[in-house]
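Comments concern the structure below.
Note that one protein chain of the assembly has been removed; the remaining protein chains are unaltered in position.
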Amino acid sequence: MNSGPVRGRLPDIVINGTLLIVCLLWLVPTFGLFVSSFRTRDDVLTTGWWTVVPHREWVTTSTVPLPDGDRNGTMDVAGVSGTFATLRQGVVTPDGKRVVWVGNKRLGRIEVQDQEWSGLPAFTLENYFDVLTGKTYEITDTDGVKHTFKGDNLAGAFLNSMAVTIPAVVIPVVIAAFAAYGFAWMRFPGRKTLFAVVVALLVVPLQIALVPVLSDYVRLQLNGTYLAVWLAHAGFGIPLAIYLLYNFISALPRDIMESAVVDGASHLAIFFRLIIPLAAPALASYAIFQFLWVWNDYLVALIFIGSQPDVQVLTMRLAEIVGSRGDDWHLLTAGAFISMTLPLAVFFTLQRYFVRGLLAGSVKS
Amino acid sequence: MRNKRLFAAGVLLAGSMLAVAGYAGAAMAADMPQELQDALAGKFKGTKVTAFGAFADADEVKFNQNVADFEAKTGIDIQYESSKQFEATISTRVDAGNTPDIVDFPQPGLMGNIAKTGKLIDLTTFMSQDYLKGQYIQSWLDMATKPSGKDGKPTMVGVWERVNVKSLVWYPKKAFDAAGYKVPTTWDEMTKLEQQIAADGDTPWCIGIESGDATGWPATDWIEDVMLRTTSPENYDKWVLGQLKFSSPEVKHAADVVGSIWLDPKMVYGGTKSIVSTSFGDAPAPMFADPPKCWLHRQGNFITSFFPKDRNLQPGVDYDFFYLPPIDAQEGRPALVGGDVWAMFNDRPEVRAVMEWFTRADHLKTWLASGGTIAPQKDIDLSWYGNDIDRGVAKILAEATTVRFDGSDQMPGEVGTGSFWKEMTSWVSGSEDLDTALKNIDASWPTK
Partner (left out) sequence: MAAVHEPLSPLSVPDASRRALWLHVLLTVGALIVGGWAFWNGFFFLRDTGTPKLVGAAVAVVWAAGTLTLFFFAATRIVEYLPLRWATRLQPFVFIGPAIAMVFYFLALPTARTFVSSLFNRDGSQFVGLGNYLTLFTAPAMLVTFRNNLMWLVFGASFTVILGLAVAALADRSRFERTAKAIVFMPMAISLVGAGVIWKFVYAVRDVSDPQIGLLNAIVIAFGGEPQAWIAQLQPWNNLFLIVIVVWAQTGFAMVLFSAALKGVSGEMIEAARVDGAGEVRIFFQIMIPAIKGTIITVAATVIIFTLKIFDVVIVMTGGQYGTDVIATQFYNQYFVNRNFGLGSAIAIVLLVAVVPVMIYNLRQLRRNERS
């Protein structure tokens, strides 16, 4: 077992301090979105999310109409004097107030402002509500009567996403685990070349596969089924899976396996009884990545399943919620978080496999 | 459409509409094409028509409401689905043989690209030219005719279902009137208004062209509007077809007019640099500040759904629009339009019925009542519009001396949704001068 945090001459404060800075940098953008998801659309568009923190700001305490006469030169107003340009910027009086010209020379007002603490910000759960339970639409029929009704909610899409993702993770993991073992520990002609080719295919942009695969699916009447998308995701994900798993499996200690061979174990026995348990961290790592990739995928699901309301996955639902032209993009603030919950849960669940360190002590570098 | 709730609401509507439609149906029966009559008589009960398009959310709900009544009367189930990556999806499905029955193209240019595969049905095989001419003015029919198949024979492949008008300038009416500004009726008057506003200390225009991978399209709209106002429609058509080059004096002049506004920091809110980084949907927001920080915004009538929602802005009270004024009196009052055109992949009687139904203005009744679109069909009754804004826009369309479709939507993809957008963005963002940009667009025109 790796003996806990290693005590060394690098002080804890340096380590933890650096980590803290890194974590803050990582967290702040997401935190900004989190805060924004509780604000209304107009708030989000006009002020920064950090303004929800109580701060001192200029608050208008009284209003004075614009001065008469020539507005192009210096004017005296509310006890200060200045040109239109300077007044627009705001002139601070000696007693701590600010006089500001709001508007243009023709239409507007003079505001006298004081520094005050901002009140509690206006939080709303409306974004989450709209995303989770469906948006409310208002339709007027030809008699002028207004009808309101709700659009689709997320529950169905959520389940569909799960139904698409889980098998699309399991299948490549199983297939790639076998293949990685084969490449690492079995002898056959063309081993190295085949391996190199499989890994080289990592770089293929999956869009080039869409048309040929779809036409074959159409011929086999597979299109529109979940099986289609599971196979597609598996196919696209196997090169990375093999690459990662190979790296791990080939590093496993040879002597363990050779002694198993001496004991009369076949490849299959070695695979199931030794490799799988030892490779659990790598399998878990890859499973997480594939889960994330499939969960957040839009194009592959769209092409092979389509976006009819009853088979839509979460990404499609969220994309639609934004509106035809993106006029409701503020709903994405809530949508992104809702969509993140399950992948994060999966990550935390599989995290514990990372610390098993079963090999410690027996690995020769 | 499988959503039970929407269907139930649709039945409610159907009941109220049957009375109206029945009468209207009887009066128009003589004009109706055969398949549509059969459908309304219930001959295609239980059949299914798959539809695909790029619109979603509120538009999709309005579309489904529209068709709910039709579905109730005919028993045809119209199943619509949408995609955010429309070009990639439709392209893939066409090439793989997995085409939907009917497809809504937001750009006829893309329809033209697909038409080349020869997979779009020739609509004149079941809708006579006379009937079509009775339903649409010639411009619409021309814009739906594309070279099809290997031999490139011009074929009528699309019907226009609903359109929007783009030559509109929006302004914050209440503040505008309070400030004493007057709505301009000629371009010179508008220039004077801009200078007046500038002298008063504000920037007159709000402009934003950011739009993800479609960034730059509002710039093309401006140039097209100005082209229509400074040169003849024939030149416009030649330009769209690639016969009049971008570097020609007519196009350059139009771009210069646009540049005289866009590149002048006193004219645009946030300066030129904010044009490229402001999303087109966020651009009109400063108009509704109190008092407004900018006063004019040129955009199609769909923009109303992007106005701030918190403040319950009333059309005609808080905001209004005026027609983008003409520049050269001899070019009359042209209208730049955009719209949705439906094309057909699979030829079955019920699919024909649906396409025929799209050609009649009364199919849009619910959508018109809810607002947000304009009907291109000739048999429109202005009273069907649910609000005065839409009615006003429809009037502009009806009174226009020339109607032309958004040019970039009609050009081949490389240009219309490619170099035209990108080069205009580069020019506005200052990384290229105008002549280079125009030259690059010309160079990108595909040679067959």
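Of note:
Per-chain numbering from 1; labels A and B assigned in written order.
Here is the rule we go by: a residue touches a chain if its C-beta (ideal position, glycine included) is under 8 Å from a C-beta of that chain, and two chains touch if they have at least 3 such contacts.
In this text, all values refer to a predicted model and were calculated from it rather than measured experimentally.
Although it is not drawn here, the omitted chain touches the following shown chains in the complete assembly: A, B. Within the whole complex, the absent chain has one touching residue among A:Thr30, A:Gln115 or A:Thr136, and that is A:Thr30.
Residue in contact with the omitted chain (choice from B:Gln34, B:Gln195, B:Gln243 or B:Ser277): B:Ser277. Only one residue in the set B:Ala214, B:Leu263, B:Leu313 or B:Ala398 touches the chain that does not appear here, and it is B:Ala214.
Interface with the hidden chain, as seen from chain B, comprises residues 87-88, 91-92, 113, 116, 210-216, 269-271, 273-274, 276-277, 286, 293, 412-414, 417-418, 421-422, 425-426, 429-431, 446.
FYI, only the chains that are shown with their structure count from here on.
In whole angstrom, the spacing between the mean C-alpha positions of chain A and chain B is 33. Listed in rising order, the residues of chain A touching chain B in the complex are 40-42, 45-46, 84-85, 88, 102-109, 135, 137-145, 147, 149-152, 207, 210-212, 214-215, 217-218, 223, 298-299, 302-303, 306-310, 319-329. Across the complex, chain B meets chain A through its residues 2-3, 5-6, 9, 12-13, 16-17, 20, 54-62, 65, 79, 81-85, 88-89, 92-93, 95-98, 175, 178-181, 197, 199-202, 211-212, 279, 281-282, 285, 291, 302, 305-306, 308-311, 365-366, 369-371, 384, 386.
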